[in-house]
Structure formats: C-alpha cells, structure tokens
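With one protein chain removed, the remaining protein chains of the complex are shown where they sit.
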Amino acid sequence: MRIAQHKIDDHNQALMAAHQRAFQYLSGEIDHVQDIIQQLVAFQVGIPSWALGTGGTRFGRFPGGGEPRSLEEKIEDVGLLHQLNQSSGAISLHIPWDTANNPAHIKAVAAQNGIRFDAVNSNTFQDQPGQTHSYKFGSLQHVDKAVRQQAIDHNIEVIRQGIAVGSDALTVWLSDGSCFPGQLNFRQAFQRTLEGLREIYAALPDNWKMFVEYKAAEPNFYSTTVGDWGQSYLFSSKLGPKAYTLVDLGHHLPNANIEQIVALLLMEGKLGGFHFNDSKYGDDDLTVGSIKPYQLFLIFNELVEGMDARDMNHATDLGWMIDASHNVKDPLEDLLQSVEAIMISYAQALLVNRKKLLAAQEQNDVVTAQEVLQQAFRTDVRALVAAARLQAGGALNPLALYRAEKVREELIRERGAKTMATGL
Amino acid sequence: MRIAQHKIDDHNQALMAAHQRAFQYLSGEIDHVQDIIQQLVAFQVGIPSWALGTGGTRFGRFPGGGEPRSLEEKIEDVGLLHQLNQSSGAISLHIPWDTANNPAHIKAVAAQNGIRFDAVNSNTFQDQPGQTHSYKFGSLQHVDKAVRQQAIDHNIEVIRQGIAVGSDALTVWLSDGSCFPGQLNFRQAFQRTLEGLREIYAALPDNWKMFVEYKAAEPNFYSTTVGDWGQSYLFSSKLGPKAYTLVDLGHHLPNANIEQIVALLLMEGKLGGFHFNDSKYGDDDLTVGSIKPYQLFLIFNELVEGMDARDMNHATDLGWMIDASHNVKDPLEDLLQSVEAIMISYAQALLVNRKKLLAAQEQNDVVTAQEVLQQAFRTDVRALVAAARLQAGGALNPLALYRAEKVREELIRERGAKTMATGL
Amino acid sequence: MRIAQHKIDDHNQALMAAHQRAFQYLSGEIDHVQDIIQQLVAFQVGIPSWALGTGGTRFGRFPGGGEPRSLEEKIEDVGLLHQLNQSSGAISLHIPWDTANNPAHIKAVAAQNGIRFDAVNSNTFQDQPGQTHSYKFGSLQHVDKAVRQQAIDHNIEVIRQGIAVGSDALTVWLSDGSCFPGQLNFRQAFQRTLEGLREIYAALPDNWKMFVEYKAAEPNFYSTTVGDWGQSYLFSSKLGPKAYTLVDLGHHLPNANIEQIVALLLMEGKLGGFHFNDSKYGDDDLTVGSIKPYQLFLIFNELVEGMDARDMNHATDLGWMIDASHNVKDPLEDLLQSVEAIMISYAQALLVNRKKLLAAQEQNDVVTAQEVLQQAFRTDVRALVAAARLQAGGALNPLALYRAEKVREELIRERGAKTMATGL
Partner (left out) sequence: MRIAQHKIDDHNQALMAAHQRAFQYLSGEIDHVQDIIQQLVAFQVGIPSWALGTGGTRFGRFPGGGEPRSLEEKIEDVGLLHQLNQSSGAISLHIPWDTANNPAHIKAVAAQNGIRFDAVNSNTFQDQPGQTHSYKFGSLQHVDKAVRQQAIDHNIEVIRQGIAVGSDALTVWLSDGSCFPGQLNFRQAFQRTLEGLREIYAALPDNWKMFVEYKAAEPNFYSTTVGDWGQSYLFSSKLGPKAYTLVDLGHHLPNANIEQIVALLLMEGKLGGFHFNDSKYGDDDLTVGSIKPYQLFLIFNELVEGMDARDMNHATDLGWMIDASHNVKDPLEDLLQSVEAIMISYAQALLVNRKKLLAAQEQNDVVTAQEVLQQAFRTDVRALVAAARLQAGGALNPLALYRAEKVREELIRERGAKTMATGL
C-alpha cells in the first residue's frame, strides 16, 4: 500500500500554519537550523522485518490484522513508513524468515519503495522444521562440532543472501548460554564460539561488517556466552577490523550506564551499530523512548560527541536499527513512534552546546554541565524533526496521516484479519 | 507408567549401607531425628500439570519426547514422581488446559496414583480458540465489562471444575497490567479488578481459599495490576477471610527480601501458599534451589518460625506448589530435583536451634544468630530426607532410580517422541 | 543574605524580551495558561535543613565553603532560594541538628524570610554525643524497651519542637533493620515498631500528620523494618487517620514502578508526602530530574490525576519536600535545579489532556495514550514556570542571577571557607 502524494500534500498543507509557527519560534532560539535539518534528513533508521507483525511473549500472542504475508509485503510496509517519515529507508532481514528466493525481484520491490537493505540477521536460536541438528543447547558454543558447523554454514548462507540483495553487514545474535550452573564450561564455550565466528568472519566480503550483539540474559537464564559489552569486545577485537560490537538498549543488567559503554566502544573504534528499543525490567522490547527518553538522549549525546571526535559520518558509519516487539500496539504505529523518538533524541543531541559543555567540564562546573544537557533536552525540537521530514517529502505528522488514511483498515482488507507475520 | 515395587526395593537395598552410614552419623549430630522425619514425611509439594512437559521462551521451544498427551497421563506422571519421592502427592490443574470432561474418572485415576488435587488455576492471560472476547488488554481490569464478565465466568467455571475433582483452592494469577505509560488508569484498573475478584470470591465454597498471586512484570512490561505483595495484600484483605496472598519466588524486583515478605504475610494471617522455583534475572522459572539455595532456606526458616508462632500445621495450612519451566532438562528429572531442594531446605529449617537463635536476637549477638542459621544450612541433611522417603515407601535416590529404570525412554516408547504437553 | 529587589528587577528586565517571546509562543499552544500559572505559583517545595551544606558518602566528604553555621543561617539560605524562585517557601527541620532553643526568635527569622515550617524530622539512626542508649541495633524495633522508650521520647520531643515553630507534621524515617539473616525476628521487629509508633502517634496534635517513610535498604543491608510501601501502608493503616505513607524517590528496589505506588496510595487515602531526589543505583540522592525526568513527570501525572479525583488541593494536601545530597555541586545551586525540575514536571502534568487520555484508555488506544503523555512531556514549559516565578516576584532565571550576584562568594566571605553544616 502506498499513500497518494496529494494526500501527503493535503495533510501537510492543513498542518502548515501551526508547523510554521512552531518552526519560526524554534529557529529564533537555536543556531545552525539548516545544518541540523540536513543531518536529520540524512539520518535513516533500519526497520527489522520481524517487527512488522504483532509480537508476543511466552504467555501468548494477540495478533492484529493486516500483517505482511510475504517479504514483498514487509518491504511494502517499510516503504509506507518511509513514505510517511522519510527516515525509515532501510529494512533489516532475518534469515530464514525472510529468505528471498528471487533476489533480483526483491531488490526491485525494494527499489520501488525507496528502501535499501540494512544488516542481515542469522538465526541459530530456533530450530527450523527439517533442521538436522537442534540448537537446544546452543549453536556456535555447542559441544558437538556438527551443530557448530550447521550454525556456521547457516551464517555463511545468510551472508550469501545478504550479498544477493545488496546488504553489507551481518548481525550475529547468539542466544547461546546456559540455564543452570555447571551446564557449561564458560571458557570452552567462549573458545568454541570464537572459532565459529572466525569461520564466519572469513566468509565476509571485504566491504562487509560483522556485528557481534551481546545480551545479559534470555532465553538462557544463568549465563549468556556473549553476555555483555566486555565479552562482545573480546570477540570483536580477536576477530579483526571488520568485527564490531552491536548495542541493543534492552540487553543490559539493571542500572547499566549504556551511554558510557557507547562512548568507550566508539573510543576503541569497535562500536558497530544499534538496536533501539526501550525497557523497564529486561529485554522488554518496548517502543523507543517510551520509558527512558532522557537515557536515549544521553546515548545520542555520546554518539554525536564520539563520532565527531573520530570524524565519522553520523548517517552511514554506524548501523541504526530498531529492534522492538509490539504486543499491544499496531506495529506500524509503534514503529512511527519509535522513529520519531529517535529523531527527537538525535536532534536534541545535535543541539548540545559542545563548547560550553567542554568548558564546564574543564572547570568541574557540574551544575553548568547539567544545564547544557538539559537545555537541549528540554527544548521542544519536534518542529525541527517535522521540518526535516517536510523537506525530504514526508508528512508533517506521520501518525496522524496514517490514521486519517485508515492504513491498517486497508491492510486488513487487502491481507485479511488473521494473518500472522513471521517473527517472534 | 509405574515402577514395580521390587525395583524400588532393590534400589533401596543396594544403597542401604551407604545410607545407613550417613544417617547414623547425622543422627548422632542432631536431636529429635524422628520428629523431623515425621514432618518431612507429611510434607507434600503440589506438581503443576503444566510443568510435566518441556517449557519454552518467546524465542522458541525445544520439545523433548514422551510428554503426557492427556490429563490422565499428567496424573500418571505425578503418580510416578510421587512413587519415587513420596513428597509429590498432589497435582495442581490449569483450566482450560486440563479440563476434565469426566471428573469421576479423573478422580479415580488420581486415587490409583495416590494423588490429590491441589489448587486449581484459571487462565485469563491467553486467548483460547473460539473465545468471544480477547484478553489482549487484560481480563478483570479490562475497560469493557463484557471482557471482565467473561473472565469472571471463567474463574467460576474453574471453581466448579475444582469442586468436581475435590480441590479446595483457586489460584488467580492475572497477567493484567500495561506495557506503556498512559495505557492504564492504575486506580480504575485496581478497582475493576477488585470488583471482579469479589464476584469470584462470592462463588467460593465455604471451605475454599482464593490465592491472589502477584508478579512484578511480564508479560506486561510497564505495570502489573497485582504487582507486588502490597497490592496482593490490599486485594486479599478487601476480599475477606478466604482470600490470601500467594508468593511465587520469581515474581519480585531484583534484590527483594522475600523471606521478610513471607514473615509479614504470615503475621497478618494472609499468606496462602507458594509457587517454588528459582531465578537469576526475572521470572526465570528455573529448578528450585538451583541458583539461590540459601535464600530458599531463609524462606523456610521464616515459614517454620511463623507457622509455629501461629500453631499452624506445616503440611496442610499453606499451599505448597512448584511453578517452574524446563527448557533444557527432562521435566520429570527437573521436578525431582526441585522437590529434593524443597525437602532439604525444609529439613534444614527444622534443624534451626530456635531457642539459641532467639537468645542471640535478644542480645543483639548478630554473629551467633548467623552461626545458628549457618549451622543448620551447612549440615548435610540429605540422609534425613532420604530416610523420610524410605519410611514413606519411596526410593533412596529417586533420580538415580528414574534413570536406571529408563523412564523417559519408556515414556517415549509409549507416547511418542513428538508429543507436546499443553502449557507454556 | 538577601538579594536587593532592584537586582532581581534588573535581571528580569534583561531577560524579559526573550521570556516574552517564549511565553507568547507557548500561550498560543496551550489552553488555560493563567490557570496553570496560578497552580504553579501556589505550589511550594519544602527545603530540608540538612541539604544546605555539602553532603558526602561513607568514602569521604568534600566540603565547600559558606555553609550555614546555625539554624538562622539555614533559614536565611532557604529564604534566599525562595526569593529567587518563589517556590521554596518552607523549611523542613531535622532534630536534633536544628533544635531551636528560642522558637520565637526562629519563627521571627523565618517570617522575615517568608518561610514556613514544613514537616519536622526525628533522628534515631545516629547516636548523639551523650546519648544514654545506642541505636546501633535499631530504635523502635530494638529488643530493649529502654532504647525504644528513648526513641519514642525523642519523637515526642520533636513534635514538641515542631509545635513551637508552627509545623504540623512529623516525618519518621527509621533506619531500623538488619544486616544479616538471623539478626532480627521480622515479626517481632514489626510489632515493637508498631507499638512505638502508636505511642508517638498518641502524642500528635489533632491537626498534625505523621509520615511513615519507607526505604528498601541502607544503612541496613539485609532487611529494613519499614522497607517498602506495603509495610509503610500496614503501619499507617494500623495507626489511624493521621498516619500516612511518605514516598522518597530513591528508596525503592531497581525497576520499581513508583508512579503506580503513588496512584494506589492516593486511592487508599494514605499518601502523605514526597521526598524528591533522583537516582541511578540506590538512594543516590542526586538532583531532582537529573537522571530520570520522564519518571518524575509520570509520577506528577499520577499525582495530578489522583488528587483531582479526590478533590484535593495540590499545593497543600500533600507534603512536598526535597531530600537530596550534594557531593559535587554547590548545595544552593543544586536546590535551584531540583526545584526547577519539580516545577517543570508539575507544569507538564497539568498540561496533560485528561479527557483525551481517558478516551484513549477507554478504547485501549495505547498509541494515543502515549502520544497524550508525550505531547505534554515534550512541550518546553520553562517559560510557563518562569512566568509563574515572575508573577510571584521571583527571578526569571534564578540560577543565572545566583551566579551573577556571586552569592556563594559572598556567603564564603560572611561565613568562612571551612564551615560545615550539620547533616549527612
């Protein structure tokens, strides 16, 4: 489904006066408005193919309707989001859920939707029908070489599929770990995993990156073999220059200072990308910015500072992806809210007066340092984000237009009320 | 499947000399050995019908084989466990997973297996096929009266089924809550829930109890409407004398002092029962005693102290149930380990020198108070627990006998390798 | 020290154009601006007498200079804050640190500074020089009646001193608890504490309230006898209608949903007041709003909703106090930042479109419910808060004026660089 351009235009026209009022006010308050808008326009967030349907928990799933029934429909959904916000110009595929039997066709569909292919994701945390070996006791960590080989082969196949569609990064999230003390020899599990990652790494094209994602717990509840940033860093530094750590906001122990982790990984040149979501208890996979928006801002503050310190390109040098689940919201609406929260945080981080912040830090003026950050965070930057969308051809208020156009109703009409997308 | 008595006898005979050696030693170290053994013999732990099959997480499930295909087979499994350890003489049913169309037959099967029916459990956290209203947004808290009524009716139906098989308690675990700030009006959600619980309470037979279980999070990740012991206490005290709080060990925030909660609920006469399991991160539902055995002992220490202070019958005045999941273990083996851990903790709690502990407390002799507790905890009481089993007709080493008799292989032969029990 | 009115006027004049621009913009965006401003003007936050000096940790204290050397100087400091922000019109005394030997004189000093006396605080967590009995093993929970009586007498003396200066509430924070399993009989500790609180309660004047503060941990590291809201509720409901629960934001286990606790206590008519601060790990006592500003907003959202549902007066029906520590900031600057954060959150909560929120909740429209809350939170309300200050006679930018007037330098000149205020 696509929204007719004139409908977007009409929508924008209707909201234009209010937008202009807000934008004018804001432009008077901040410097370099156009520079910031250009950075916002360039910034694109990858949408995971598995987040286009309703998610669930181990206790149940309550599907909505109109979920995409095929990879083509998933790409169309992302295309629709991108049409609305012009900030979702990439899809992150998950193999085998999204295996493209005809890559040329899939690339064409993506091109029609203005979508590129972000990192591809392997899956060795579930058993697929007909699979030879089970991942019940892990994949790359497994004591049985045959299981490990199956997992290695799968990852190499994922790279192959990624090449076919034009991706340039592989995200490896391993659920490997243990549920009980004694189940695993930690050292051997690490070394077997490293050995497997090395084989996969060897299969990477020259221009590819490998993202080694870490997670504190779940689905293993005693230990995880890539459990924290330190472990991921060990793996990625042993693997080589194409290996990086990927940070998922929900994959930490309680109270972790994620922004400091981000700063240090950037310092070491080992930060590869992000999985955005939000959480209160564990890997809750909630809408980005729905629980701890200030933490999100602080993370972006480190990202901007650290990338600038290394002369990195904000838009392209790291992988920006969402990884959320939508148990009680329309998935597309949830994603619109998530992307909006990301853009707001990024805009606020761009507003931080770095010179003043640095001066405050140099003088241990903690009060002023806090004022500088909160000055940016308390600024209502929504008009900036909207202006960037407008300039890029999107809608001033994507969510409002999505609802006004009754997109979900239309998708249900097209696809049925009982569809269930692949994913969690 | 049953194990022939002579096999149990042979097993016991083979281990008898070693057991006697350990038991003799222990008998010389502690007083009132026979009293303790009688208390251990009387203590029975309910097995949840849903824990007889392999569990899973939202990321996947790795089924084993030989899982029970019917309620009868579930009862047989519990019967087998009870035959082995003589401490699992009850099953806790979950409706609608375990609906008994022919209660008289089911009661007969249970009687043959020496099993009684513990608390029955309602389910308003999942949608069943053909269900009129969805619980996507809660059940008793729901804004729509029709949904609430459906949930109330279901609970009353569960009571009816419980009466039919001879149960005398209803456990109400509500997953009701919210995933996002703003989703719920906390006060109204509480009041609607209370109103629903009152209708269910009104349907309880005179000799029944209602257990109101609380849980901090999951599957709702922002708020839970019966979220902690304080909320459960509010509900149960407003409901009346038949309503009690049920404590599940995995349903707390990090670092919670569960033993203090237990002591206070006992003080208020509002502790109803337990769901035993263990956890490191959240509601991990691991084998009892596999992660924090000292905490389990401290809880039993409060239970013994608090029940004795109220002259309660340890074996019958509270509901003792396991609520665990088994993702990487044979479920029956897991349950054998869980029951063993419970019996060990209970035995250690019975060993605590209360007079000496009280004297130390009266003198603020913190060092001695710790010594008294650790003297009990460090004592190897396994021979005591085994002696109780032996006296009751069970096996000295249930797990060893289970394996020697190749029970799982036999169950797979009988039931097939691809069965999947109802449950999570 | 007082700031000359003409300096405030000059300051305001210099900032007026910018303020007017922001205020005009905001007035065009929101309804009922004047109503909101009136509510902001009425809202006053009590300043704790112990927060006027530099705080510390068990690892050390790094005092600043110019700290108040007497109760008179503490009141002057609060008066200065109030002069600047017109929202700090009360001081909360801590006995014995702030014992007023001449209450009439102290009341006169307060009156000159436009300050009233908020809740008075007792101290039974430290031993004072010359004290007969030690609180090493607790106060009201103590096994020795003589210690308990000393603690009861102290609290009654605190009430007496509070009456003398015109306070009308007593805050009881007990550090009572235990450091090791076995140290305490939880039930008896509860009952002894209740007995003591009853004696103190009996000494309350008719128009007084007693606030029973809870805390999860520290300085006792195994259990706290008033450890969570459930325990505080048990105490306050057993005590009677003048007893209430006091919520300190830093006194919870990790991940606690404080806003839900607030809503339920309001529902039960048992919320008495607040100690504001912020934290990342434990009772970190950081500047309000410096770590989790969205949580602070969500709490105010529940406060406004819940107070309105009971027709309560926002400004006077609950006790609003700060309880923070200032290890690396000028205490007065920290307090200015804290009060500002509170006013911003309160203003945002007043902006919430309750009708729209309720409608969304009634339709389980989770997306809109979130939008409604975030619409308020993302609004930059600083101009509203400034307008309220301006109307009340305060400074448009209190912190900037404080610095421009070199208040700290002046205080150091007056009081010396080596002063150390009483407190933690």
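Each chain gets a letter, A, B and C, in the order it is written, and its residues are counted from 1.
Throughout what follows, a contact is a pair of C-beta atoms (placed from the backbone, for glycine too) under 8 Å apart; a residue touches a chain by one contact, two chains touch by 3 or more.
Remember, it's a predicted structure, so these values are computed and weren't measured experimentally.
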Only one of A:D10, A:D153, A:E268 or A:E410 touches the unshown chain, namely A:E268
Among the options B:N85, B:S175 or B:S290, the absent chain makes contact with B:S290
Considering the complete complex, of B:H105, B:K145 or B:R378, the missing chain is touched by B:R378
Contacting the left-out chain: of A:H6, A:R187 or A:K355, that is A:R187
Listed in rising order, the chain C residues that touch the chain left out are 55-60, 62, 125-127, 134-137, 175, 178-181, 183, 216-219, 221-222, 254, 279-282, 284, 286-287, 290-291, 327-329, 424
Contact residues on chain B toward the hidden chain run 21-22, 25, 28-29, 254-255, 257, 280-281, 287, 289-295, 328-330, 333-334, 337, 344, 364, 366-367, 370-371, 374, 377-380, 382, 399
Hidden partner sits against chain A at residues 136-137, 143, 178-187, 190-191, 216-217, 222-223, 227-231, 233-234, 252-257, 259-260, 263-264, 266-268, 294, 298, 301-302, 305-306, 309, 357-358, 360-364, 366, 369-370, 372-373
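Definition applied: only the chains that are shown with their structure count from here on.
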Expressed in whole Å, how far the mean CA point of chain A lies from that of chain B is 40
CA centroids of chain B and chain C: separation to the nearest Å works out as 43
Chain A touches at least 2 other chains through residues 254, 280-281, 287, 290-291, 328-329
